[in-house]
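Just one protein chain is left out here, and the rest sit where they should.
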Amino acid sequence: MTSFTKRRAGLIALAATAVAGSLVLAGCSGSSPSTGSTGGATITLGTTDSIVALDPAGSYDNGSFAVQTQVFGFLFDTPYNSPDVKPSLAESGSFINPTTFEVKLKPNLTFANGDPLNAASVKFTFDRQQAIGASGADGGNGPSSLLANLDKTTVVDDTTVDFHLKVANDQTFEQVLSSPVGPIVDQKVFSPTALTTDDAIVAANAFEGQYTIKSYKVNQLVDYVKNAGYVGVLPPAANAEVVVKYYKNSSNLKLDVESGNIDAAYRSLSAQDIADLKTATDKVTVTTGPGGEIRYLVFNFKTQPFGTGTSTPDPAKALAVRQAVADVINRQALSDLYKGTYTPLYSYVPNGLTGANTALKSLYGDGNGGPSLDKAKAVLTAAGITSPVALDITYNSDHYGPQSGDEYGLLKSQLEASGLFTVNLNGVENVTFSKQAPNDGYPLFQRGWFPDYSDADNYLAPFFPQGGFLHNHYDNPAVDKLISQETGETDAAKRAAEIGQIQDLVAKDLDTIPLLQGAQVIVTGKSVTGAVLDASFKFRYATLTK
Amino acid sequence: MAEKTHAASGGLIRYLVVRFLLIFPTIFILVTLVFFLMRVTGDPITASQGGRLPPDELAQRIHTAGYDQPIIVQYAQYLGQLLRGDFGTTYSDHQPITTVLTTYGTATLELAVYALVVAFIVGIPLGMLAAFIRDRWGDAVLRVLAILFYATPIFFSGLLLKLVFSIWLHVLPVAGRASTTVELKMQELSNPTGIYFIDALRTGDPAALPDVLQHAILPAVTLGLLTAGIFLRLVRTNVIGTLNTGYIDAARSRGVGEYRLVTRHAFRPALIPIITVIGLQIAMLLGGAVLTETTFEWNGLGYQLNHYLQARDFVAVQGIVALLAVIVAVVNFIVDIIAALIDPRVRY
Partner (left out) sequence: MTAVPAKPRGTWLAKVPVLRELRQSVGVQRFMLLVGVIITLVYILVALLAPVIAPYRFNQLQDASGTFPGSAAPSATHLWGTTIAGYDVLSRTLYASQTALMAIVAAVIISLIIGVLLGLFSGYFGGPLDRILVVVCDAIYAFPSLLLAIVISIMLSRGQSSLWSGIMAAALSISVVYVPQYFRVVRSEVVRIKAEAYVESAKVIGAGNGRVLFVHVLRNSVRTLPLIITLNAVDAFETLAGLGFLGLGIEPSSAAEWGYDLQKAVSDVTAGIWWTALFPGLAIVLLALGISLLGEGLNDLADPRLRRRSAEANEAALELEA
């Protein structure tokens, strides 16, 4: 917990609503959801996700959150086609003093089983998250670290709750309430100190989202039916029933959606599958939306060539090596390898989020996003490096998709073709990788990130301040200070500017080199309409109709 | 055919008791092996949260969960749990291990039975045929076929079969154990058995069973041919072996036809080694199930095992391996009993 406390320790300014951002991503489309009549047909959807737990206190992963998004309600939630959070189960929410965020609930809320959803439920939910996280009853698997800034939750009256924050004016708190830690649970069904089993939750019908679950077999088949009592910010489900089928093998998922055995496929099809399905326009529609997922290359400042922990430490040369690598990389070729399902990324905050820029585009390569060998040579020569630099690059062979090997093989080929580098490439399986990467195990390594919520801060605060996720010995006090400022900045324009400055500063230091940004993709049968993929990065089944 | 004396039957009981008691150390050795092997490869928290949490937070969670304790302490705790009959709850999907074993075990069992049926239907007649026409070109073709059956990796033969029958000809489903609608109906039964053959009948829907069987064809053939190749080879060798014995020569001199010699006289004694091998085949079938189930989305133990392994789900992997060990040990025990009953020389 310490690091999360630290990263929120500098919040200074007063809170306002979350950043409003218009999200535009080249090639993205999202039709508006039909909110009219409820279609009678059941929609079958396939996915390769897997569920860890239905209980929000026991899971912190995309597969479980995808289910929770459909069946639980949040105090704040993201309406369609928007990254903003709006009050959902809440009627309103605001800071009544710098460390108290007060939420007023909508009146007479109930769970689908009739149990009342009141201020006590909210307090129960967050107390429970904290208790289970602290005791380890979640098996170390819960999202409680997202609540690092929450001191305690108190009930004011039946529909009013106060969140007492450790650090004043947390700008991202509303977003946190819409994140995996935020689903409100039924105090009559869930245990306050232990995880509640999936079957118990389903049997008690303790849901309040757009759907309830009619029948449930974990990681095999989940049958959702529309929850008529849903009163959140989203419109009620446009379909009556959705069946989700779980796959392990993405090629089977692809074949089933292509042949019409299922109506839709969401997460994850291989690049080859998507490219092929795009050509099958008579059978399916491929819809892409902005993706929050990013891929980047990390330098360990201690062990990289000329790093502080090597026999020839030299910060200037080390920087020159990083710059030369950035000059030589051809992101478009990497994107082509992924058949466009990943697009080039030129900054730390992905394109589409408020405050994002393309800081690296003008600084490195040919200035237009392409590589430049001359520039790389010039940088290295200027720093006094004449012989080829040996790079040890390690990638995670099974966590960031099946194509990481190809991606890094291409990267190696690009770097070596320049004649400036020799590359020793290693693929390491996930668990070993996750242990070694933050412990000085690898001089250069692959990383990826999927946001907890759609705010630029989630791409900055976890990484660059000391003690963050990367642990690569990068330290720039100016960056740390700006991140603190930005997180508490009430003026939206000013905050966006600060986010831009952070990216510019880090781009000069090259803590990491951003490479690619992933798109969300859903493939639907010809008769299915209404798919919405937006910058909330939550996919809702409720918009689909057949 | 065995001549039984009183001494021999006393020896048999003693042999069976010893043989039965040996099952326990077998399982114990395997479970211990898996326990230590799994622990040195990392922990489930790093597996699931290592790509998301900062290292100190990760270390904190690992400490709370006790995965940083000395491995021998963890082993003692584990044995204590086992003795109390607590097999644990999986880490990566929060299911009691007993549920995991019954849910996925029944699926694997069903697949194994189908595969054995295929293996018998294909392997035994072809093996007899090969013995009948031994050392002729037809025999050579059958033998090469047998080798192709058992030497082609499942992930390649499965892919080819799927390509031909599902993608080109569109006659069989791509993957899964049943269509979604049928599966939903079975899921909504009270107390589904997990064996789709039975559940399909219980739904009362006449279309359910054909649907389930259709889905079973490709996985059963893929896995079954593997064993069929071994059966073919085994039947051929043993039938030829018995054809050369004096007993057959005697029958032949009595004027018994060659066809009848192979199918009746030579086949029955040749069955003994085949029964023995079936025991060993169970282990191989279960091993082959990992790849077959992944190829065809067959929700069985093998399908889950790879997932649990990647998640470093100690509890699940230990449970599944222990179950496999029990099955293999029990089947081998039964096979040994049969072999001992038939041939007294087997006994110690």
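Note that the chains take the letters A and B in the order they are written out, and that residue 1 is the start of every chain.
One rule holds for everything that comes next: contacts are C-beta pairs under 8 Å (C-beta built on N, C-alpha and C of every residue); 3 or more make two chains touch, one makes a residue touch a chain.
If you're wondering where the values come from, they're calculated on a predicted model, not measured in any experiment.
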Residue, one of A:D151, A:D314 or A:D406, that touches the chain absent here: A:D406
Candidates A:E102, A:D127, A:D199 or A:D276 - the one touching the absent chain: A:D276
Among B:I97, B:L184, B:A311 or B:V328, residue touching the chain not depicted: B:V328
From A:S372, A:S397 or A:Q446, residue that would touch the chain that is not displayed: A:S397
Residues in subunit A touching the chain absent from view: 249-251, 254-255, 258, 270-273, 275-276, 333, 336-337, 394, 397-398, 402-403, 405-406, 408-410, 412-413, 417, 425-433, 436
Footprint left on subunit B by the chain that the document does not show: 22, 25-27, 29-30, 33, 37-38, 40-42, 135-137, 139-140, 143-144, 147-148, 151-153, 155-156, 159-160, 163, 167, 233, 237, 240-241, 244, 280, 283, 286-287, 290-291, 294, 305-306, 309, 317, 321, 324-325, 328-329, 332
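In this text, only the chains that are shown with their structure count from here on.
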Touching residues (chain side subunit B, partner subunit A) in the complex: 41-58, 60-62, 64-65, 91-95, 103, 166-167, 170, 173-176, 179-180, 183-184, 187-188, 294-297, 299, 303, 306-307, 310, 312
Complex contacts: residues of subunit A adjacent to subunit B: 1-4, 44, 50-53, 55, 58, 60-61, 135-136, 139-141, 145, 195, 197-198, 215, 217-221, 223, 243, 245, 247-249, 252, 255-256, 259, 261-262, 396, 398-399, 430-435, 438-439, 447-448, 462, 467-469, 471
